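Some chains have been omitted; the remaining ones sit where they do in the full complex.
Naming follows writing order (A and B), and every chain is counted from residue 1.
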Amino acid sequence: MVSSTTRQTATDLDVAAIRADFPVLNQEVRPGAERLSFLDSAASSQKPASVIETLDDYYRRYNANIHRGVYQLSEEATQRYEAARHLVADFINAPSARECIFVRNTTEAINLVAHSWGRRNVNAGDVVVLTVMEHHSNLVPWQLLAEEQGAELAFVRMTPEGRLDLDHLDTLLTREPKLVAFSHVSNALGTIHDAVEITRRAKVAGATVLIDGAQSVPHLPVDVQSLGCDFLAFSGHKMLGPMGSGVLWGRRELLEAMPPFMGGGSMIRKVELSGSTWADVPAKFEAGTPAVGDAIGLGAAVEYLSELGMDRVQAHEHGLAGYAFARLGEVPELTIHGPKMTEGRAAVFSFSLGDVHPHDVAAILDSENIAVRAGHHCCQPLMRELGDVATTRASFYVYNDHDDINRLVAGLGRVRQIFGSA
Amino acid sequence: MADSLYKEIILDHYRSPRNKGRLDPADYSHEDVNPLCGDEIVLDLRVKDGIVSEVAFEGRGCAISQAATSILTEMIEGRTVEEVKALTKDDLLEELSVPISPARMKCALLGLKCLKAGIYGVGHMHDDDL
């Protein structure tokens, strides 16, 4: 289903050709206005026609509940649903597709682990290590767990530059935490953490390791086997897939030992009124009718990204990050939060513009058809570290180019003009 | 859109907010936060003989939330408590006189939420109840 535009030959992504694949980016958002510069992919990406058409095809041709129907539509739906699981597994180099559980989003994936693995393995007095930079979705589930179990949360500090303080990690690891959970890439600062090294140290200390891959899987080559982690959570909707799609990968031994999260249809082996036994993974964790079309759509998204090549996606965004640094640096009174260099940094820029509130920045940019995000980015504790309530964030993806950055810079000039700081 | 939203009335109240500060002691006081952006406002009220004698607010937030709260304080000073209770969000939006999109509604209403929650003595007010 991926468009036939040839991109294989070039080393760089052909952004014009890619953009042509995304209907949202090719519409007139406001009559007569400039095209949309969509700079909020870290919240949720746009979807290529191949993904939209996969959904459409599903609903028009073979929509049915899976795993149960002995009829043709259901057989096709089941096969494609499971094929999507294999595509996802290959994409993150999972040893087995059965280790990939379809969920709604990263949040559900992490809550699944917190409920199922957590309540069995984290007990009174146990320590769970997180970082001060976590998204609420990788913080609140552990707060809820810790409160319930009487466990304690400890937070790896960050350096003034917005990187994790690995010495502090080592200190916390001496407390022999049951779990170390951290985001691979910070959605607020763009920092790419050294996930391999953090995982290695955590494993040496005997911890189970969960990586929040919401901002890494869409943007870098991610290989669970070379990461060495135990769980990886990510959102399909941030990587060109449908809303409502996400994945939890877990090591088979762990998943098999875990009790169910939700109970219901499809996750059982045998049900009696007095008690039940559970189906094999992944079915054990997919209770009820899944979002079949969305999972299949995620498969199409993975195919699209694979065709682009994740190495090239990463290189493309690295290039954008460099250009964004240079251009944003020209805007007076603009402060970029997080690492001040492109190394170990994703194409996600949180910034402050003088004392203009991010909502006002975003609203004025919106009037120029530039979509950025303003707020705490679900990282209130981190915002407090930055001494701010909110920032403006521009995040980039495969369909963005230098022109988007130029427009952003021009738009910021307009903001300064309106707020009288120019 | 930017031009219609960031009219002089908004920018003026944003740059020079009226009634900025705290009242200590206050008869009514309430703090609320916009969970979408973390903006916070605390609003204090003194009431004498059933009439709002003094009002003050503090907090940080966008031009819309700050200007709207500033304008709100001007609207209620000298009014009776009953009049303040009867104040609706439409009254405030009319006074703002700029087009507030749904996404910015929470910003525009944050001060009013503090006022209502404070005066009714409830922990928290929902937008729909304003």
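What we mean here is this: a residue touches a chain if its C-beta (ideal position, glycine included) is under 8 Å from a C-beta of that chain, and two chains touch if they have at least 3 such contacts.
Every value quoted in this text rests on a predicted model; they were computed, and no experiment measured them.
K.L.:
I see a single representative of every chain type. Please write out the full complex as a formula like label plus count.
P.N.:
Tallying all copies in the file yields the formula A x2, B x2.
Throughout what follows, only the chains that are shown with their structure count from here on.
K.L.:
How many Å are there between the centre of chain A and the centre of chain B, using C-alpha atoms for each centre?
P.N.:
36
K.L.:
Report the residues of chain A in contact with chain B in the complex, numbered from low to high.
P.N.:
357-360, 363-364, 366-368, 374-376, 380, 383, 389-390, 414, 418-420
K.L.:
Which part of chain B faces chain A closely enough to touch in the complex?
P.N.:
On the chain B side, the touching residues are 1-3, 5-6, 11, 15, 36-40, 60-65, 104, 107.
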